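I have placed the structure first, in the form of structure tokens, so that the comments after it can refer back to it.
Missing here: one protein chain of the complex. Every other protein chain is in place.
Each chain gets a letter, A and B, in the order it is written, and its residues are counted from 1.
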Amino acid sequence: MLETDRNQLHKLVEEALPELDMVIGWGQSTDSFQTTPVFVRDAKQISQLTLGPFCSQNLTGYLVKPPALDAAPKEGAKPIGICVKGCDSRSLVALIQEKFLTRERVRIFGIPCRGTVDWNKVGKLVDLSNVKSATVEEDVLVVDDSQTTHRIKLEEVLARKCYGCRYPNPLIQDVTIGEPATPRSTSIESSYRDVDRLDAKPLEERLDFWQSELDRCIRCYACRNACPLCVCQDKCIIESREPRWLTQRVGIPEKFLFHFIHAMHLAGRCTGCGECERACPMDIPVTLIKEKLNKIMEERLGYSAGLDVEAVPPLLTFNPGDTEI
Amino acid sequence: MAVKIFIATDQLDSVLEKLATKIDLWIPALLKEDKSGPTGFIPYEPGKSPVFERQTTLPTKKLLLPQVETLLRFEYKKDPEGGSTSSIVVDDARQVRPTLVFGARSCDVRALITMDRVFSQGPYVDPYYVERRKNTFFATLVCEQNDSKCFCSSVGGGPADMEGSHLKIVKLDEGYVVEALTKEAGSLLEGLGEAVDKAKDTKAGKIVKEASKRIVGDLDTKGCAEAFRNRFAQNDFWVQMVSQCLSCGVCTYVCPTCYCFTITDETQNLKGERMRSWDSCMFSQYTLEASGHNPRPTKLERYRNRVGHKFSYIPEKYEGILGCCGCGRCIRSCPVTIDIRQVVGNLKENSNEQ
Partner (left out) sequence: MNNNPYLPEMATVQEVITETGNIRTLRVTLDNKERMDQFSFRPGQVGQLSVFGTGESTFVINSPPTRKDYLQFSVMKTGEVTSRIHQLNAGDKVGVRAPLGNGFDFEAMKGHDILFIGGGIGMAPLRTLLLYMIDNRADYGDITVIYGARSPKDLCFTYEFADWRAGNVNLVLTVDAEFPGWKERVGFVPTVLNEEAPSPNNRLAVVCGPPIMIKFVLFNLKELGYEDPQIITTLEKRMKCGIGICGRCNAGSKYVCLDGPVFSYDQIRAMGGEL
């Protein structure tokens, strides 16, 4: 099935490429299993493009981050093609909502997603240090570590975000590759199980949890830079020199401040794509902070970011007559 | 004769406990209660078991260059007579204690060859680094766990490379053979462990010999300094190599040889500190001048500088040594799987093909 989808992707990209500046998609990294973003400008590169459960990166950030590919395109500039999964498409919607992009700027290759692999989880089951090959056969991940061939159920090693995913199919797209996927979750309740589990604990325990998790933070800002909606980038408040809000120290207070500023700046904007958590070298569940805010947004304001291009994010507007504020 | 001891697996904790009474002891350990989770070096505590089975996520770098350290303290003294004049007391806040890292790897220690030159080959000598270096001892594992991202042999090192180490650790099935490589290190082992019998010695010797023969990584770094210079102005090459880069600091923070730092002042009321902390050449602020001019305004120039620094500028400055120890951490931790071996490998190719 993957093979068919990949062929379809190649064919569609080949057809569209002459009208496009480039197509951003996933390709194989130097590793046998992880993917790396590829920027296809030339038909010769099309064969590099791949799809499937290894394509974890959300590529939409490349459209808006410096050096943005072409943030303010010249008139007549060709659109940029981009491959998106369901969750990635929500980032795209949010970026269009916030006017970082116009819909016409992008040609969207929508890819229904059955979940992406979290290699940290696979690493608990298989020694990943010398993997010869990794492939997917239907719902099974097959890893050959040069001694044994391991067969692992994909469902057991997906990224945390995937288990609560309500939108595996792109919400915005020009073409679809493959068959639609079935959502793993259809309700707020089943989407925020991890938040609820943590919320059920007493306050002290939650504090302990976050202290011990965030203590590992090395302030590399991979979470921030991987986030497609962290659009301030080089102007980030965290690194501002004047005024200097945050010291260079690496104590818990600094780490808390950074992560909670990061989360607050995403309140009502985060689409839950999980890039921050995936990018973290220290395995800190940073998306969970944003999930908590997302849950509040849904429960209190009935709003989920990145679902509707026309919707106005509630925190980007205000009504002087609002009695709730 | 070199001091050599054997520590049986079940005796390791008690030996480490005794060692910790002689010197500040750091071990590689889990940073999260998760067998396959992130690891790094932490101060030894009884009951904490070292993780020798795999390379640590974070290197030993912070032992010599802490992520944040105080360079000096200052205090404004108000003139009791009033007026604008106040005096300032400045005190250089160096505090260094003898420390032993038990379970480093040759790549970690290899990095010090670079660091030593930068921090002590002058013309200015960094007293904070130099004092820590003098007081930090490395007990290094003969490495048997290299993975597909390792390339220590490509940059002058190797799995059994002991240059710069003070003690050598060889892991056997039944325990560890620890051998002092310097006289000072020998005294650390006094009264610890048991004698190494012939059989174990032979076994350890065999392991070392095999590790020494192993070639880890196939990156050809010969001529990379010149190749880099030729590639420097080829914008298309860098666009191809690093368009994926997110410009985050992971690669630099997990890197044992990335040493670039910033200096900032922090004050509270009349007292304050001047601190040195890790910085990253991947951050735009790193070179951003107050005027607004930035010599390295985008990730292309920044990543290029990282490659240039390690594979061209350092070798040019310091007799050909590379600013890379081949540990592969930057490859493992990169969120978008950029592989520095691929970039360096392509420096020399004549074509612009990936």
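In the analysis below, a residue touches a chain if its C-beta (ideal position, glycine included) is under 8 Å from a C-beta of that chain, and two chains touch if they have at least 3 such contacts.
Predicted model only: the values in this text are computed from it and were never measured.
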Sole residue of B:A8, B:I23 or B:L72 that reaches the chain not shown, by the stated touch rule: B:L72
Of B:P66, B:G156 or B:G272, the residue in touch with the unshown chain: B:G272
Given B:I23, B:I42, B:V118 or B:V239, the one touching the chain that is not displayed: B:V118
Touch residues of chain B, complete complex, unshown partner: 71-72, 74, 76, 83-88, 90, 92, 94, 118-119, 123-128, 229, 232, 259-265, 267, 272, 274, 276, 279, 281, 286-291, 293, 295-296, 301, 305, 308-309, 312-314, 316-317
Chain A residues touching the omitted chain (full complex): 241-242, 244
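Keep in mind that, in the parts below, only the chains that are shown with their structure count from here on.
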Sites on chain B touched by chain A in the complex: 31-32, 34-38, 54, 57-58, 67-68, 145-149, 243-244, 246-250, 252-254, 262, 264, 266, 275, 277, 280, 283-285, 297-300, 331, 333, 335-339, 341-342
Residues of chain A touching chain B in the complex: 29-32, 34-39, 57, 61-62, 65-67, 120, 123-124, 128-131, 213, 216, 218-222, 224-226, 233-234, 239, 241, 244, 247-250, 275, 278-279, 281-283
